[in-house]
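Structure record follows, encoded as structure tokens.
Apart from one protein chain that is not included, each protein chain of the complex appears where it belongs.
In order of appearance the chains are A, B and C, and numbering begins at 1 in each one.
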């Protein structure tokens, strides 16, 4: 682990100010699993009261990116190269959380897996895999 | 074609108010190809001045969804079931546009292809395919 | 559970004769998790002695399909609509196994998750998600 939960939280706040309206909050990070919570914010909803697809894509990408930085540290300018997401159930307008783990941490590529559920439920709302390119160190 | 460019523009504005800060603008729709423009907005940028991945995912999903509604009309509650995106080049903080076409329009599923370039350039910044589930009519 | 491990094994053998050279073998099926083993067969290898990507795609698709039929029964003509696979580590020419679980079983779509490892190892060789369209019953 190269960054603690507190360091990741500070990094997210300072480096991604445009994400502040989404109110993402790192709830857990133990060096293996990271959980990112998304409360209900006006910006995340669609008419009819469901959480928007782009809000969930943003949640999955952000969770995976935070986990990766937790492992390799903040200096690396990792960039997303691929994200594949399946939307599985229509969420009510309710808080969601994204649980993330690493599938592979290579020298050049990292692949992560992200599962989104509503808080207190086991049924998946969405599931994503994301790949990041890690620059030469 | 079930909806014109003007009808899609009005629909986007009225039904997706939370997207207004992104300032997406439908620039072309001829019943086959739809082009959606994303100007530079504060919200789309990341520190260092590149366009954020989630902003591009949102652009691709929105363009594909608009095209699909253009073909099947506004009554259908189509939902995204899968989105796969490859980020190909790091964009400068500059206006992007997304060109979309349909790969398959079935009774239950539609699959679309979205290409993102910077305005006036041919090199792809990102490429996505998206699948939508179409409810029984 | 609509089909037992023995029934799935018989179905795979009788309905997919063109897969026999791959020698896939269902090793576990408990109604929740299915594991499909791929021994080393000439046809699965690439020069240099690594397992070919298409062989692993076939393994993941077959495992997911068997699990789905285990849940919904053999009458349904389910078809793969999407498969996304990440190749994570280059496998030696050695037996692999694919562990599969369901992410969503809907009326019209099922989404499954497949993890490929070499036998006796925990490191992922490949990871796939696959979507199947289920015909109206």
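The working rule: a residue touches a chain if its C-beta (ideal position, glycine included) is under 8 Å from a C-beta of that chain, and two chains touch if they have at least 3 such contacts.
These numbers were taken from a predicted model, which means no experiment stands behind them.
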Legend entry - Left-out chain, listing which of the shown chains it touches: A, B, C
Legend entry - Residue in contact with the excluded chain [from B:2, B:25 or B:127]: B:127
Legend entry - Candidate in contact with the missing chain, chosen from A:5, A:18, A:43 or A:133: A:133
Legend entry - Sole contact to the chain not displayed, among A:58, A:84 or A:115: A:84
Legend entry - Touching residues on chain C - with respect to the absent chain: 15-18, 42-47, 52-54, 57-58, 61-62, 79-87, 90
Inset, instruction - Spell out the interface residues on chain B facing the chain that's missing from view. - result: 84, 86, 88-89, 103-104, 111, 113, 124, 127, 129, 131
Inset, instruction - Would you write out the residues of chain A that touch the absent chain, in ascending order? - result: 81-82, 84, 108-109, 131, 133
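The definition used in the following text is that only the chains that are shown with their structure count from here on.
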Inset, instruction - Give the label of the chain whose average Cα location is farthest from that of chain C. - result: B
Legend entry - Chain copies touching (chain B, chain C) - same or different residues, decided at half shared: same
Inset, instruction - Provide the C-alpha centroid distance between chain A and chain B, rounded to the nearest whole angstrom. - result: 22
Inset, instruction - With chain centres taken as the means of their Cα atoms, state the distance from chain B to chain C in Å. - result: 33
Legend entry - Multi-partner residues of chain A (at least 2 other chains): 84, 86
